[in-house]
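Here's the structure we're looking at; comments come further down.
Of the protein chains in this complex, all but one are displayed in their positions.
Which chain is which? They are A and B, in the order written, and residues in each are numbered from 1.
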Amino acid sequence: MNERKPGQSWHDMGGSSFGEVPKENHDFAIWEKRVDALLVLSSAKGHFTVDGLRRALEDMGESAFENMTYYERWISAINQNLIEAGVYTIQELGDKMVEVKQRGQTYGSAQGSEV
Amino acid sequence: MPHDGHDHLSSSGHPFRKDNDTPLTYWQLMEISVRELMITKGEFSANEINKQIEIMDARTPANGSALVARAWTDPNFKKRLLKNGAEAARELGFDIGPMHLIAVENTEYIHNLIVCTLCSCYPRNLLGFPPDWYKTKEYRSRAVKEPRSVLEEFGLDLPAEINLRVHDSTADMRYIVLPMKPKWTHEMNEDDLARLVSRDSMIGTSIIDSNP
Partner (left out) sequence: MTIAAGTSIKIKKTSQPGHIRTPYYIRGKTGVIERSLGEFKNPEQLAYSLPSSLYELYRVRFKMSELWDRDIENPNDTVEAEVFAHWIEEYNNAT
């Protein structure tokens, strides 16, 4: 039974009953570890705090929780916070994504060569 | 996980791992792009990202096991651990940053279980990354309402006489369970004791076996 009371946010899960706990574990891919590192370094620079990360994750809604992996949601939320903090613009991000995508079709080939 | 620790250290930033061959997803594209933008803007360097990855990789449940084993062998350390978990961790040389840590003790009458119902807060600066199950809606929702049923799924049947204390990590504190030292371990040294302490026993979903 997963009814939320009126005014109860989807992420506020205590007391709902979502079934048997899945025990599967996955090894972290390098890109996921990089997302994690991005969070630590970006918040250490003072652009936002982990509270901002959580708030952005919550605002993404329940369907994001269901359809995106943990670190997919994190990179989305980190980006949201960095945009809000004015560290870069949406245009800059868009241009960079085009540039990166042109490098190749795999994660490895899309890496840049910055030192 | 086969991780030799050097995959991500090449100066060009090219790791040599199988996941490099996977088709680039939209979110991976975003990760690369955000990272490179931040580096271009001088926010941090590629080396700093690699260093942070190394720091997190070095944080494992073995750190917590060391704390537990010391508490089991040194009663004064145990007192300090229960009074201020973060200071006790730093005393053993662990760099946990600004994390606040509370150690809660299992006894003959009390068993402790840790959860974060609102997200996935976990003492990562000591123990490293949490298990995937800790972050699931199934665990987060049921641990505060039917924890005994959850523990049964982990193979732990708590007698009714034992009081179960669930700790919901809602704000700045992080938690580690200090499991009970089994009586059959009285001959063991600290290193051997530490090897008995599993990650799950420090979250509360298992105990150290009562029989070897």
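Following the convention adopted for this analysis, a contact is a pair of C-beta atoms (placed from the backbone, for glycine too) under 8 Å apart; a residue touches a chain by one contact, two chains touch by 3 or more.
Quick caveat: nothing in here was measured; it's all calculated off a predicted structure.
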item: Sole residue of A:8, A:25 or A:109 that reaches the chain not shown, by the stated touch rule; value: A:8
item: Sole contact to the chain not displayed, among B:59, B:124, B:137 or B:167; value: B:167
item: Touch with the omitted chain, as defined above, among A:49, A:69 or A:105; value: A:49
item: Touch list for subunit B against the chain that is not drawn; value: 100, 102, 117-118, 144-149, 160, 163-173
item: Hidden partner chain, residues of subunit A it touches; value: 4-9, 12, 14-15, 48-49, 51-52, 54-55, 58, 84-85
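Simple rule for what comes next: only the chains that are shown with their structure count from here on.
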item: Length of the line joining the C-alpha centres of subunit A and subunit B, rounded to whole Å; value: 21
item: Sites on subunit A touched by subunit B in the complex; value: 2, 11-31, 33-38, 40-42, 45, 54, 57, 65, 68-72, 75-76, 78-79, 82, 87-88, 92-93, 96-97, 99-101, 104-115
item: Residue numbers on subunit B that touch subunit A, as the complex places them; value: 1, 3, 7-8, 11-15, 17, 19-25, 27-41, 43-44, 46-49, 52-53, 56-57, 117-120, 129, 131-133, 135-146, 150, 153-154, 168
